[in-house]
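Every protein chain of the complex appears in place save one, which is left out.
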Amino acid sequence: MKSIPVSTTINGDPYEFLCAPDETLLDVLRNRLGLTGAKEGCGTGDCGACSVTLNGRLVCSCLVLGAEAGGAEITTIEGMADGDELHPLQRHFIDGAALQCGVCTPGILVAAKALLDKNPDPTDEELRYWLAGNLCRCTGYDKIIRAVQAAAAEMRGA
Amino acid sequence: MAFDEYQKREFKQVGKRVRRPDGVDKVTGRAMYGADATAPGMLWARILRSPHAHARIRSIDTSAAMALKGVRAVLTGADLPDQEDVFIRDVQNNCMAKDKVLYDGHAVAAVAAVDIATAKAALKLIKVDYEILPHVTDVDKAMAPGAPVVLDGRSLESVPAGMSANVTEHAEFGHGDLGAGFAKADMVLERSYKTPTAHQGYIEPHAALASVTSDGKAELWCCTQGQFYVRTLCAAIMGMEASQLRVTASEIGGGFGGKTTVFIEPVALALARKAGRPVKLVMNRDEVFRATGPTVHSSMDVKIGMTKDGRITAAEAKLRYSGGAFPSGTHSFGAQAAFAAYDLAAVRSYSWNVLTNRPKEAAYRAPGAPQAIYAVEATIDELCQHFGLDPLDVRLKNAARKGTKSSYGPTFPDIGLVATLEAAKAHPHYSAPLEPGQGRGISCGFWFNFGGNSCVSLNINTDGTVGVTEGNPDIGGSRASISLMAAEELGIDYDRVRTIVADTSSLGYNDVTDGSRVTFAVGLATIKAARDAVRVMCERAAKIWGIDADAVEWKDGAAVPAGPNAGKFPPMTLAEIAAVSFETGGPIAGHHEVNVDGAGVSFGVHIVDIEVDKETGATKVLRYTVFQDAGKAVHPSYVEGQMQGGAVQGIGWALNEEYIYGEDGRLQNPTFLDYRVPVASDLPMIDTVILEIPNPGHPYGVRGVGETGIVPPLAAITNAVCRSAGVRMHELPMSPPRVLKALSA
Partner (left out) sequence: MRYLAAKTAGEAAAALAAEPGLTRILAGGTDVLVQLKSGLVEPALIVDIKQIPGIAEIVAEDGGYRIGAAVPNAVLGEHAGVVAMWPGVVEGANLIGSTQVQGRCTMVGNLCNGSPAGDAVPGLIAANAVARIVGPNGQRDLPVADIPTGPGKTSLAKGEVITSVFLPARPARASDAYLRFIPRTEMDIAVASAAVSLELNADDTVKAARVVLGAVAPTVIVAEEAGRICVGSKLDEATLARMAAACEAVAKPIDDKRGTVAFRTKTAGTLAKRAALTAYTRAGGTK
């Protein structure tokens, strides 16, 4: 398999990498670029732990080829905080105990931010359906929903 | 340890909803989980798995795989030693089959190569010659005469003669005269139930990174609930001394009991030894479903006699559990837990473990209890309906309390069941009106909770901060709970304490993070380690003051003279004592090592409202409230989180989750698409009510809280479905096709 050279932008930084034609963006992020915040829970788009945004759209990075990232703008969990300043979602997840094991948390944060960027005042039902592709096995989702709503309220007020 | 540990006190730190110390790492993607580690020169490994449910391995030809460029090691069962110890042999054979494959997905060979693509290509070059054998995946069929025998010669003496060779163990608990008890009943109800195999469904697949050097030293990084037990098992399989194998637990992406044993860790080590290079081995999701440790699959009969005013006169349960292809003792937990909630004059439970061609069961949150208690609580509900009795009143009338001789033997000390039932009864949820077509169900739940081996080392830093070293992976906020208890005992702020989880070379043996034991048992060891450090700090203060060490006591984070006769000295704080520690005898530390006894049982009661769509059989959960006795809730948010998470896992099990095997014995749904764990839009908020009935066996009254929450949902939802749809289901999951079929019958 011939490797493909790809130039892309991740969290505002330029990146160049070589990848195999069948290599996923998730594998590129984790194994080539050291961005291990996105997790592989299933590899088939059923769990959302690998969520990133690609040109502003929320996607599962396990369902994107690395080769497709050429010229794209990608954001990952590593780009959510502004230096030492946590994003309100990140802060409310800690304060509200919205994570237990934490392995689904990066994907849920990325997904929740994508929703709030689009809809700053979602209902619980809208939020639950938006996050239906992000499996969490620890929390029963209760504290996740509350933390996202608390962050959303703070962001609306700011 | 006696039940005299608990002392009432006003808490200053414990009970606060503090920020967990690993929070920032976990919300920024920095936390290192099992698959996030790398090592210089690392190879990637993949495992070849059996496509057959049951087959003899005639031969394995690995020569073509070995010849592939980039392949550095190939492993089969023949490379692993013949183990004398039967338990270790089972663990090893489960990780890598030797003569027979016993279930779909059973590992038969492994490859380490320079990259994943090469490793995958090499797997295709391995030729396994299988002699396919008849298989059996259903517990009742496996018990029947003439069933295919999964493993021969494994029945313990406790198994009655004449049973299938697949029956490996039997247990019996109870007391009293059943015949006389049933004779007193106004109705005796006998019902049979079945539950499917369920999977813990942790989001992080198993992952391991192993390195073995030519001098026999080894490093293993893996996601596990117990690095020390991983060391025990891997050292035995590898023929290594414990001191030469250092196991470091990564952050763990969920376990729920499923990461209490080994699956890939010995394989990674053996490949690393063969290849002479570090090896990384990460499971795919389908491997997780096919070849880790899901729950038992069960078939149960329950017989309960009740008077018309709701007193249970006698109760009997027969539990047939299959723990998969190797012997399992989980049946016994089911038999002990079945009637634990009730004060009964005549009670008996019998259980059997049966081998089937399914993966070997591992623990899953209160292992064995949800099945048995589901059967009991559904039967009681049916009796309540028959007599027109309030289901909570009937539970209260029969509830176990302090002094009750439990169905499994011990006499209960202070327990919280009655308080929990009363809280449920008084809660607005229980009296809230229901719309037509909606149904409300309740169920009790129970778990023993464990103690176990625990070591804690606590260092007083010279700047007045404290480092706590413990040995149990933090699966849901335990670093925060341990820090809170250390801070409480030392009389300092939570922020001054940092707890870390040690590798196996840095601390004595710690049992696995299981049995809801960590906050209880490691917490107890932490409190005692803190007391040990306090003793040293009091000695140092005494030395400085020139008085007797006995004349110093610890109060609000400082040494003070004990009473007016000790002399007049201003309090000396922890920070002040620490700052001068080099001049008063050297660094200050406390430690405690113990096999903790005195775990406090935990009872829960769940109330659920549901609505069944009678045209499709779909069940919608409308409202859910969990009541549970936590003992002292050290970090209430994480206690609530355990109750909520357990409830939702139980909801999934009740409604949709199941292993589906085809006629060919292959698992048909090894994906999150078709193994349907609840998603956010399936659920309402899960309300919680924490009760704090102190455990007499813990200094702060802590009980375990992690497991009880998964127990009640199975029957609570069954009972609610019956009250909504008018059909009583006796098999889980209550998936829409099953409910619609029952409605159409």
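Letters A and B mark the chains in the order given here, with residues in each chain numbered from 1 onward.
Definition applied: contacts are C-beta pairs under 8 Å (C-beta built on N, C-alpha and C of every residue); 3 or more make two chains touch, one makes a residue touch a chain.
Given the structure is predicted, the values throughout are model-derived calculations rather than measurements.
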item: Chains shown that the absent chain touches, full complex; value: A, B
item: Option touching the unshown chain, where B:K120, B:K141 or B:R623 are the choices; value: B:K120
item: Selected residue (touches chain absent from view) among A:I10, A:L54 or A:C136; value: A:L54
item: Interface with the unshown chain - residue positions in subunit B; value: 120, 284, 286, 615-618, 655-656, 660, 668-669, 672-674, 676, 678-679, 681-682, 735-737, 740-741, 744
item: Interface residues of subunit A (partner: the chain not displayed); value: 1-2, 4, 20-22, 24, 43-46, 48, 51, 54, 57-60, 62-65, 67-68, 70, 111, 114-115, 129-134
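Keep this in mind: only the chains that are shown with their structure count from here on.
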item: Averaged-CA centre spacing for the pair subunit B and subunit A, given as whole angstrom; value: 29
item: Subunit A to subunit B touching residues, read off their complex; value: 1, 20, 30, 35-44, 46-47, 49, 76-78, 80-81, 86, 90, 93-97, 99-106, 109, 125, 127-129, 131-146
item: Subunit B residues within the subunit A interface of the complex; value: 17, 19-20, 22-24, 26-33, 35-36, 117, 200-205, 251-256, 282, 284-285, 475-477, 635, 637-638, 640-641, 644-645, 647-649, 671-673, 677-681, 683, 685-686
